[in-house]
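For this view, one protein chain was removed and the others were kept in their places.
What follows is subunit A.
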Amino acid sequence: MTEPAGFSLDVENLTVSIPLAAGTLRAVRGISFRVNQGETLCIVGESGCGKSLTSLALMGLLPAKAVRGADRLTLNGVDLTALSERQMSDVRGESMAMIFQEPMTSLNPAYTIGNQLEEALRRHRPVSRAEARERAIHLLEKVGITAAASRLQQYPHQLSGGLRQRVMIAMALMCGPDLLICDEPTTALDVTIQAQILHLLRDLQREFHMAIILITHDLGVVARMADRVAVMYAGEIVETGTAAEVFAAPSHPYTKGLLQCIPIPGRTKRGEHLGSIPGVVPSLIGEIAGCAFANRCPHAADACRSEPPARDLGPGRMVRCVLEPGAVPQMEPA
């Protein structure tokens, strides 16, 4: 197969399982997607559907007991599954960087901002401290931090949550990665700061030509940021497509449900139910027979007891449901 020119992340049939006393928790159940250079993929879904484990699996940062499987996991054509832990650490922070949901605790309290920024570059590049410092100041300015040079001497506890997240972004950009994974980067921040950070990410993406995987459970964030969307439910991707396609013609009953009870953008709090689709997510331990959404789906029928097919609706557009997309009626308002 010929690789298209430029950057891409290709994921095929990615799984993450965690052995537990009660059985194997199959948190990510075979998902496939692709992200191209300069593109933003939003992964959206309810709490616990496996978004964070997916991103940690890409970074090779899963908890020790979690097991990753994939038919294909390549970054710029490099097979990440074949890399040793040591080789993987060369990739992390260099061509693939990540920022997290918890800006308050994601920086080491014992070291200055400058120290933590500089080490991100010096780990991967043979540069002097002074050069690393230059780059750190440059990036702090880029992420909109004033008096950047004097911030380098400050410690994390001296900065607000919004500033810390900006520092995290600057840190992720130190080596100029091809891919930036953002796991709910604004969930812990208040609404005005959220908007600023999202705006900043968009600007930086244009400037650095990065690909971004943005994980969120906020459809408002998806609407503002996404080129492409992957809707996740119980460890599977149930629908993908461009943001325009998915918003204009949602094809999976779950996506429809999400869109119908879309909250005021930016107001979903962490852990809050996305909208109000009635019912609960099935247990992720062991196999799920048939469609995982069946117990909450208003269109569930006998046919849904067997594994629903992944329907190809065009290039990069997929829905996992037994129903023909055109045949899905609008869901009753909850």
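Note that in this section a residue touches a chain if its C-beta (ideal position, glycine included) is under 8 Å from a C-beta of that chain, and two chains touch if they have at least 3 such contacts; residues count from 1.
Throughout what follows, contacts and distances are computed from a predicted model.
Asker: Can you pick, from "Peptide ABC transporter permease", "ChrR family anti-sigma-E factor", "Septum site-determining protein MinD" or "Sarcosine oxidase subunit delta", the UniProt protein name of the chain not displayed?
Answerer: Hidden chain, UniProt protein name: "Peptide ABC transporter permease".
Asker: Out of A:A57, A:L75 or A:A97, which is the one that touches the chain we can't see?
Answerer: A:A97
Asker: Could you tell which one of A:A22, A:A110 or A:A248 touches the chain left off the display?
Answerer: Reading the full complex, the residue touching the unseen chain is A:A110.
Asker: Can you list, in ascending order, the subunit A residues touching the missing chain?
Answerer: Spelled out for subunit A, the touching residues are 59, 61, 89-94, 97-98, 100, 102, 105-112, 119-120, 123-124, 155, 157-158, 168, 171-172.
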